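All remarks here apply to the structure that follows.
Omission of a single protein chain aside, the complex is shown with its protein chains in their original locations.
After this line comes chain A, so read on.
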Amino acid sequence: MNRNPALRDALFAAIVLILVLAIPMLHRSPAFEDFIIRLSAMALFATSLNLLVGNTGMVSFGHGMFYGFAAYAFGLTMQLTELSLPVAALFAVALTTIAAFVVGAMCVRLSTDYFAFITLAVQMLFFSVIVSWQSLTGGDQGLRGGIPRRHILGFDLGSQLHLYQFCAIVAVLGLLALRHVSMSPFGNTLRMVRDNAERASFVGIVLWRARLLAFTIAGGFAGIGGVLAALFVSGAYPELADWPNSGQAIFAVMLGGINSFLGPVLGAMILLALNDLVQRFTEYHGLVLGVVILAFALGLRRGVLDFIHLVWSKRAR
């Protein structure tokens, strides 16, 4: 079983994907399908952030800018050009990756505190640009007019079922790719940088290069999430690139667990479910959310999956 971990992960992903795809064949529930679509975007967003937070020890407060950037890049490409959906999506993700590289080049040499600070600052700058550049982005109203030509390989993404299937496939493949990154020699290098940056540089790792590459990859994957979000909302909104959205990703990471690969996915699930549930009963959902997160932080002192892992390994001993 342990002999080929890559195969084991692929198998696990395949099983999950088959299960998710099978559910609508047994029972159609628009609410559930909506949930999975939003979860797909959020899971990629949070897990890519965790490549920075959990793997590398870089707490970025500006990850939402790449999520939003990709949503706008994708929406605008679809509206302003005649490119087909897959080409526009790839273009948007590539553009986001380049943006992450540029932002990263400015940020990664700074120490932990200032790194967090400057990522937040760059994000606010980007947010202001979106809001003020009305002629291009629609300003605070968001990018309206929808996303035309919603077809890819026989999927009609105008239909909820097809969008559900498409998002599930993209999310599972994206997570599998991120898993590969985190298990590669480079992923291990990021762990070395997190554990002991000085020692890492003394065994020959160029710290800023490792951090910049991590930042770029994370930005790219957040971009995939952003494209899915744009498909779901049929456009793009400044809120996607705003700091509360980055905060949501950080919540998801902290709730689910930073040391488990699937922690952020679980965190995203809990967060979305909480949002939906609480919003039904009260308008003060921020308050309830804050209390829940406080309970996790003070009670478990770690994310859910990390907690389970800890209890599990204690029992095994």
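Keep in mind that, in the parts below, a contact is a pair of C-beta atoms (placed from the backbone, for glycine too) under 8 Å apart; a residue touches a chain by one contact, two chains touch by 3 or more; residues count from 1.
The rule we apply is simple: contacts and distances are computed from a predicted model.
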Among "ABC transporter ATP-binding protein", "Aldehyde dehydrogenase (Acceptor)", "SUF system NifU family Fe-S cluster assembly protein" or "Hydantoinase/oxoprolinase family protein", UniProt-listed name of the chain not shown: "ABC transporter ATP-binding protein"
Of A:59, A:90, A:116 or A:192, the residue in touch with the unshown chain: A:192
Residue of A:90, A:205 or A:262 touching the missing chain in the full complex: A:205
Chain A residues that touch the omitted chain in the full complex: 5-6, 180-181, 183-189, 191-192, 195-196, 198-206, 209-210, 213
